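One protein chain omitted, others in place.
Lettered A and B in written order, each chain numbered from 1.
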Amino acid sequence: MQKNIICVSCPMGCGITVELNDNGEVASVTGNTCKRGDAYARTECTNPVRSLATTVKVKGGIHNVVPCKSAGPIPKAKMMECMSEIAKAEAKAPVALGDVLIENILGTGINIVATNHCPAK
Amino acid sequence: MNYDVAVIGAGVIGSLIARELSRYNIKIALVEKCSDMAMGTSKANSAIVHAGFDAKPGTLKAKLNVKGTELMPELCKTLFVPFKPVGSLVVAFSDEEMATIKELLERGVKNGVPGLEIYDQAKLREEEPAISEEAKGALWAPSAGIVCPYELTIAAAENAVMNGVEFIRNFEVKEIDFNGGEFTVSNGETEFSAKYVINAAGVFCDEIAALIGDNSIHTVPRKGEYMLCDKSIGYLAKHTIFQCPSKMGKGILVTPTVDGNLLLGPSAIDIDDKTDVATSADTLSDILEIAKKSVPCLNTREVITSFAGLRAHCDRDDFIIEPSEKNEQFINVAGIESPGLSSAPAIAVYVKDMLLEKLEAEEKADFIPSRKEPVRFRHMSNEERKALIEKNPAYGRIICRCETITEGEILDAIHAPAGARDVDGVKRRTRAGMGRCQGGFCGSKVVEILARELGVELNEITKCGGGSKILYERTK
Partner (left out) sequence: MLNYDIVVIGGGPAGMAAALKAKECGVDSILILERAETLGGILEQCIHTGFGLHYFGEELSGPEYADRFIQLVNEKKIEYKTDTMALQITESNIVYAVNKEDGLLEIQAKAVILAMGCRERPRGALNIAGTRASGVMSAGTAQKYVNIDGYMPGKKVVILGSGDIGLIMARRMTLEGAEVKVVCELMPYSSGLTRNIVQCLDDFGIPLRLSCTVVEIHGKDRVEGVTIANVDEKLRPIKGTEQYIECDTLLLSVGLIPENELTREVGIELDPVTKGAIVDEFRETSHKGVFACGNVLHVHDLVDYVTLESQTAGEGAARYVLGKKDAHEYITTKGVNGVRYIVPQKVNLKNEDDVKLYFRVGQTYKNAKIVVKYNGEEIISRKRPRLAPGEMENVVIKNDMLKGFAADGVIEISVEA
């Protein structure tokens, strides 16, 4: 089977063709212009992942929320579930950039970290 | 509550009537169904003070237009409302139209319009360099001007409130009962009483009159769409440029505004729905085409916004300003279409005189004719700015970048008598959000300031009252 995907590793957006064998394993990757494209294409066909950026509620901060991201990519299929998990969390001001807000979210091994500072009000 | 007079409708007419009456020691309510004054016809019109040559001699329109136009400059000065005596031109494109403008001149002379003059092509081009080469001549009316109609309304209402008038907003009059001596006015939930009612409800005048069984008024909302262009092409019209009038009105005009923008419009289409102020792509493109007949170099690139307003057209071809045939204590001020804005100062005096024949009232010694002069940071010199910020640092924080509006001005607008309660209210009072970015940057800051000053959550702030909320619940 052949799969056409667009690489999102960088803004180039290369069109990549992945050849899959009958077991669903990657047989070949073509069209990529760098190594990251190859890696992306392989993961995208077997276990697609995305990085997630959103906000976490803050108590006593200058803003209601502080931005955060997954410190590494998480399974694409778990994105909405992670959003629900993040919605339950509440950080206490002051929050510093890099603070771990949720550890090992949904057992993915990935932390949710603050991507900005939120001083106390 | 008991009032001597209830004015229904806080448009330019109702607000100026309320102010005029507030010179006397009577209790007055100014009742408005929306969250603010100037929410109907008064906020969306050509903003022209007409010289007064259009109306048939002998009509109320003719009489009150000329008188109103005469009163306007002084009134605006007193209330710190922008007014510019730019004069107007009715442009003729054919020999036939040259004859029409001569007729207009004669009619104007009969109406008592000062200074009318016919310009030939050369003089017209000299006065208005961007005018079409097809234009053969024009009727010049030096007494015409431009005014900010919603600011006039707001200023009048503010000043009325300063003089004791009670401004009752968000009160939609649904029932009016008469017990032989006074009226009970109700919105279905709360009520108040008034000895006299003045019906200044604009396009809704017929419905308000019908509440006392007066079915003599037939209002047809006549929609007018407009396009507002960026200040960068404001120079294209130095005066208000009309084309020759038709049965539906004065046609498409091209005019500067008091803020230096260029305004094109209005269309004139009779509609059924009195709340329909939607614009349509076809009409807007028609407007541009017709406006280009006057000023050929116009284009859509400089349009920053478009809007529509409704004129309260009545089938009786004149203003209706008289006690209702059903009840002497109920005065209709209906059919106030163009030249309603120009006539407004005279209408207010006319209605006051009418009422004083019925109602005993003494003139107050302590009437305050003016309001507090609004701060206009953008028009100040750097020295004035410096002194102002030293006195109040809130004027040192710019909220609207396009129009250079400070936080101090927004605070003033909110805390003024009958002050702003929503984003559009702030916008009309200060111009925050009226510039090129149309509130893209400052909109959220204005919401923040309103929420803070009114002590509510961000998502309780609306664009213009009612269900016009801006934000839903917290994300989390």
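The rule is simple: contacts are C-beta pairs under 8 Å (C-beta built on N, C-alpha and C of every residue); 3 or more make two chains touch, one makes a residue touch a chain.
In this text, all values refer to a predicted model and were calculated from it rather than measured experimentally.
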item: Visible contact partners (per top-of-document touch definition) of the missing chain; value: A, B
item: Identified contact with the non-displayed chain, of B:Met98, B:Ile118 or B:Ile398; value: B:Ile398
item: Residue of B:Ile28, B:Met162 or B:Ile304 touching the missing chain in the full complex; value: B:Ile304
item: Touch list for chain A against the chain that is not drawn; value: 5-11, 13, 33, 50-55, 57, 63-65, 67-69, 76, 79-80, 83, 97, 115-117
item: Contact set of chain B toward the excluded chain (per top definition); value: 227-228, 275, 277-281, 284, 300, 303-307, 382, 385-386, 389-390, 393-394, 396-398, 401-402, 404, 436-441, 443-444, 448, 458-459, 462-464, 466-476
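The rule we apply is simple: only the chains that are shown with their structure count from here on.
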item: Averaged-CA centre spacing for the pair chain B and chain A, given as whole angstrom; value: 54
item: Chain B-touching residues of chain A, taken from the complex the two chains share; value: 55-57, 64-65, 86-87
item: Partner chain A, residues of chain B touching it in the complex; value: 474-476
